[in-house]
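Below: one structure, written as C-alpha cells.
Shown here: the complex without one of its protein chains, the others still in place.
Let's turn to subunit A:
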Amino acid sequence: MSAKDDITKKLSEAFAPQRLDVIDESHLHEGHSGHRHGGETHFRVNIVSPAFEGKSRVERHRMINTALAAELAGQLHALAIKAQAPGEAGA
C-alpha cells in the first residue's frame, strides 16, 4: 500500500471525514534533509470532519498526529494539516 493510501485509510477510519484530500508533496522537497529517494515523506492533509467540532487547532492536530503515530515514527517526515469542522469549511 502506498503511504498516501495508508494515510487516507487511517484518517477515514478515525474521523469519518466529509472531505479528505491527502496530497503527496514530497517532490517539492527534493534535496531537503528529510527527503529520501522514493519520496512519500512530505504530505498535506485537508480534512473536514464533525470530529473536530469544538476542538482547538492544537487538539485537532494532536488527534491527527495520534491517528498517524506509526507513520510519523517512520518515513513520514512532514505533515501539513488543515482540519475543519463542517460549518467552518470555506469554498
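Basically, a contact is a pair of C-beta atoms (placed from the backbone, for glycine too) under 8 Å apart; a residue touches a chain by one contact, two chains touch by 3 or more; residues count from 1.
Note that contacts and distances are computed from a predicted model.
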Subject >> Name per UniProt, for the chain absent here [options: "Cytochrome c biogenesis protein ResB", "NAD(P) transhydrogenase subunit beta", "Heme chaperone HemW" or "Glutaredoxin"] >> reply: "Glutaredoxin"
Original post:
Residue-wise, where is subunit A in contact with the chain that is not depicted?
Top reply: 29, 32-33, 57-58, 61-62, 65, 69, 72-73, 78-82
